[in-house]
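Note that one protein chain of the assembly has been removed; the remaining protein chains are unaltered in position.
Chain nomenclature is as follows: A and B, assigned in order of appearance, with residue numbering initiated at 1 for each chain independently.
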Amino acid sequence: MSSNTDFEPKIIAFVCNWCTYAGADLTGTSRLKYATNVKIVRFPCTGRIDFLLLLKSFAQGADGVIVSGCHPNDCHYTSGNFHARRRWIAFRSVLDLMGVDIRRIQYSWVSAAEGSKWADLVNNTVADIRALGPYAEYQKVADYLEKEGYNEEA
Amino acid sequence: MKKLRERAAELLSQGVVSLVLGYEEGTKRPRPLFCRNSVNAEKLIFDSRCIHNLAVYITKKELVGKERFAVTAPISTLRSIMQLFVENQLNEEKLLVLTVDLNGELREFTTFDEIAAYVAQFELKRGEREQELLSKIEGMTREERWKFWMEEMSHCFKCYACRSACPLCYCSKCVVEVNRPQWINPWPAPLANMEWHINRAMHMVGRCTACGACGDACPIGIPIDLITRKMMEDMAPEFGYIPGQPAKQGNALSTWKLDDREQFIR
Partner (left out) sequence: MSKIGVFICHCGENISATVDVERVAREIGGMEGVAHAIDYKYMCSDPGQTFIKEAVKKYGLDGVVVGACSPRMHEPTFRRACAEAGLNPYLCEMANLREHCSWVHEKSEETTEKAIDLVKMLVEKVKKNKPLDSIKVPVTKKALVIGGGIAGIQASLDIANTGHKVILVERDPSIGGHMSQLSETFPTLDCSQCILTPRMVEVAQHPNIKLYTYAELESLEGFIGNFKAKIRLKAKSVNYSTCTGCGACIQKCPVKKIPSEFNAGLGTRTAIYVPFPQAVPNKPVIDRVNCNYYKRGACKICEKTCQVGSIEWDKEDEIITEEVGAVVLATGFDVKGTDFFPEYGYGQYKDVLTGLQFERLASASGPTFGEIRRPSDGAVPKKIVFIACAGSRDPAKGIPYCSKICCMYTAKHAMLYQHKVHDGESTVFYMDIRAGGKNYEEFVRRAIEEDTVNYVRGRVARVYEKNGKLIVKGVDTLLGGEQVEIEADMVVLATAGVANCGSEQLAQKLHVSYDPYHFFAEAHPKLKPVETNTAGIYLAGACQAPKDIPETVGMASGAAVKVAALFSNDELVREPVVAVVNRLAPPLYSTCVGCFMCETACPYNAIEHEEIKGRDGSLIRNSARVNQGLCQGCGTCVAFCRSKSIDIQGYTNEQVYAEVMSLLND
């Protein structure tokens, strides 16, 4: 897994509408620059973010995922982020048990006032994923039906 | 065992219950018995070989009917029954739970609290097989775990016996049957299998009582029960519950604490 400078990681970001989406808006309003690799999908709340969406992202070729919402106690809906936090604790544990590379999922709290934090988060995550390389291990399995199949290597 | 047969016959003949769900001798091991009359009660057995989790049948109205019924339950089944109570799937007025305690005495329960008080004295421990396999998995690197599970998963042909055997998989429409959108492909393929099992583990967080029924049911012997079991062992200290002793209020994932761990959140 050597870092590849030509490799442009595909990263998808699941963010809540009230804090991180607004924070990313502020990044724009403040004209702070960041890498183009990350595309944002808007959710009402981190509580809405289904773990299956994260799985599907990897299956569809994402090399990394960002999940971000309001800081604890700041949730627009009081406790959606607390529920999300629990879900992520469990999800990370399941993934790690199954051998999925949990370093590729970056969780964060970015508030509506943290435009620069969002830019840093994106840039740092892109750098981290670039260093990890493409998530070929997972994508190869995902392509099973179309291509030759998992057992070619084994 | 004699007391159990007598009591079952009594309950049926007096019309207290319309069905006693229990075990009878099978060809290789005990099998479920749907005992609907006092004559059949003679066939009932209850010993350490009776591990089939009968709780899987008690949420199915077409099997147990609308009348009151009884179920004979070893500890693992009692745990499942407790969790089903928590999930609003059982009616205390329609269920009578029978078990034989360590002294050979017949015990009867009708409420969650009664079962909880009885189950509290039994600690949930890993058996030899679980211990051996789990320590092997725990000793692996992440890449090795991925290879191990992918190898196991590549044999899975999605018969969904695991789902059918699990007393807590009582949904009328499973997520794999949801097709708008089609979250998980229903056919067997390594990734679709992996997604199904990750999904199953997530759905079991805070609910699985480690009865092992899913693993026993797997026709090709994938140790899938270890996934949910390991999750339970890891999440119990994290979320503050005792493995195998479902708490009455709220599931681990649908509740939260202010000081839940968040070191992994940047």
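Keep in mind that, in the parts below, a contact is a pair of C-beta atoms (placed from the backbone, for glycine too) under 8 Å apart; a residue touches a chain by one contact, two chains touch by 3 or more.
Predicted model, so just to flag it, every value in this text is computed and none were measured.
Novice: Have a look at A:Ile12, A:Ile89 or A:Leu121 and name the one touching the chain we're not showing.
Specialist: Of these options, the touching residue for the absent chain is A:Ile12.
Novice: May I ask which residue of B:Met1, B:Cys171 or B:Ile220 touches the chain that does not appear here?
Specialist: In the complete complex, the chain left out is touched by residue B:Cys171.
Novice: Over the whole complex, note the residues of chain A touching the chain we left out.
Specialist: 8, 10, 12, 17-19, 21-22, 24-29, 31-34, 36, 39-45, 47-51, 53, 56-57, 60-62, 73-80, 83-84, 87, 111-113, 119
Novice: Hey, which chain B residues sit against the chain that's not shown?
Specialist: Residues of chain B in contact with the hidden chain: 87-89, 170-175, 178, 180-181, 183, 203, 249-251, 253-255.
Note that in this section only the chains that are shown with their structure count from here on.
Novice: Return the distance between the CA-based centres of chain A and chain B, expressed in whole Å.
Specialist: Once rounded, the distance between the two centres reads 34 Å.
Novice: Where on chain A does chain B make contact in their complex?
Specialist: Residues 51-52, 55-56, 59, 72, 79, 82-83, 85-101, 106-109, 121, 124, 137-138, 141-142, 144-145, 149-151, 154 of chain A touch chain B in their complex.
Novice: In the complex, go through chain B and note every residue touching chain A.
Specialist: Listed in rising order, the residues are 137, 140, 142-151, 154, 175, 183-184, 189-191, 194-195, 197-199, 201-202, 205-206, 227, 230-231, 234-235, 238-239, 252-258, 260-262, 264-266.
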